[in-house]
Every structure is written in structure tokens, then in C-alpha cells.
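A single protein chain has been removed from this complex, and every other one stays in its place.
Up next is chain A:
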Amino acid sequence: MQVIKISHSKNTDFMAQVERESGQNLSLCYQCGNCTAGCPYTFVYDIPVSKIMRLLQTGQKDAVLSCHSIWLCATCESCTTRCPNDIDVARIMDVLRHMARREGRVAERTVKVFWDEFLNSVRKHGRAFELGIVASYVGKTGRFWTDMELGPKALLKGKLAFKPHDIKGKQEVAKIFERFKEEYGG
């Protein structure tokens, strides 16, 4: 069992920041465990979601932002839907990913690269271009065998577009990303 000395590592600024960015009151969690019981991803989490809530209550910034779980949460909304105290737990998990990104901490690189390449595609074309996303994902990760067997299946069914659907307003979409970067440095 991992032991954390909370007196050494309690970060109250971090606690306040999570509360502000998520709009949630962390002290409402009384550790019933309902979120963890319903979470389909506990089997791949290094820290179950109820324990993340407890670590947040004790201001354990490093433990929380460097964990794998925050990158493997799919926002399936089980935790949020089932929390007896109406805490939007999925929103907190999202906010923890935002913070980890800003601090350059990434425990699941392949997941982040996939999401980034998706958004790059949207920034470039205005819409997501699936074949292009997978191609740049493979280029960035070097995982050349990723889903190799699915390509021919999908192509034979005419389910993969070969060319992106660039929209007329793609500059407007690109500007959303540019302004976001200017405002928030993202």
C-alpha cells in the first residue's frame, strides 16, 4: 500500500484551482465509492476515481497530475450520473487533464497524441479527417502496425474517405484555435 505523508505534500492552491476550474466542491465527497464501482475503466486505472477524489481533498497535486487514470477516463459520465452528492466527477477528471497538459505531464502519451492529431486535423480542415488523423498518429508514435488489419476492411466498404472535406469556413475554425492560444497559451 502506498503511504502519503499529507503534511509534506498538501497543496492548498492546487485544491482551490481544481474547485475553481471545475465549479465543484471537493469536500462534498464522502468516499462512498459509487463512482469507482460504476467506472468501466477501473481495470486499467492506476488510481481508482474515488481515490483521486480523496487525494484531491488532501491536496496531493503530484500524485494526481502524474497518474495514468486521468488520461484513460472516457468521460462516460457514470461517476457524474451516480454521485449521491451531485459532484460532476467527470468534469473534475477533465480539469485534471487540462492541468496536466499545461504542466507538460503526460502519463499516457499515445492517448494524448491521438487527441492532439484529431484537433490538428480539425484546425487544418474544419472537420475531422479520419484517415489523415491515423496517418499522423502513426507518424508521431511510430506504431506502424496500429489497426493495420482494419484499413482494408473499412476501405473495401467505402467507409474511409481518402480526401479531407475542407469547409469554406476553415479559416474561422483555425482562428478559434489561434485565439485560444493567444488567450490561454494552449
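The definition used in the following text is that a residue touches a chain if its C-beta (ideal position, glycine included) is under 8 Å from a C-beta of that chain, and two chains touch if they have at least 3 such contacts; residues count from 1.
We take it that contacts and distances are computed from a predicted model.
Engineer: When one chain of this assembly is omitted, its UniProt record names it as which of these: "Alpha-ketoacid dehydrogenase subunit beta", "Heterodisulfide reductase, subunit B", "ATP synthase subunit a" or "Peptide/nickel transport system substrate-binding protein"?
Structural biologist: Protein name of the absent chain (UniProt record): "Heterodisulfide reductase, subunit B".
Engineer: With the full complex in mind, choose from A:33, A:139 or A:169 the residue touching the hidden chain.
Structural biologist: Touching the chain that is not displayed is residue A:169.
Engineer: Spell out, residue by residue, where the missing chain touches chain A.
Structural biologist: So the residues of chain A touching the missing chain come out as 40-41, 43-44, 72, 74-78, 80-81, 88, 90, 94, 97-98, 101, 108, 110-111, 113-116, 118-119, 122, 126-128, 130-131, 134, 137, 146-147, 149-150, 153-154, 157-161, 165, 167-170, 172-173, 175-177, 179-180, 183-184, 186.
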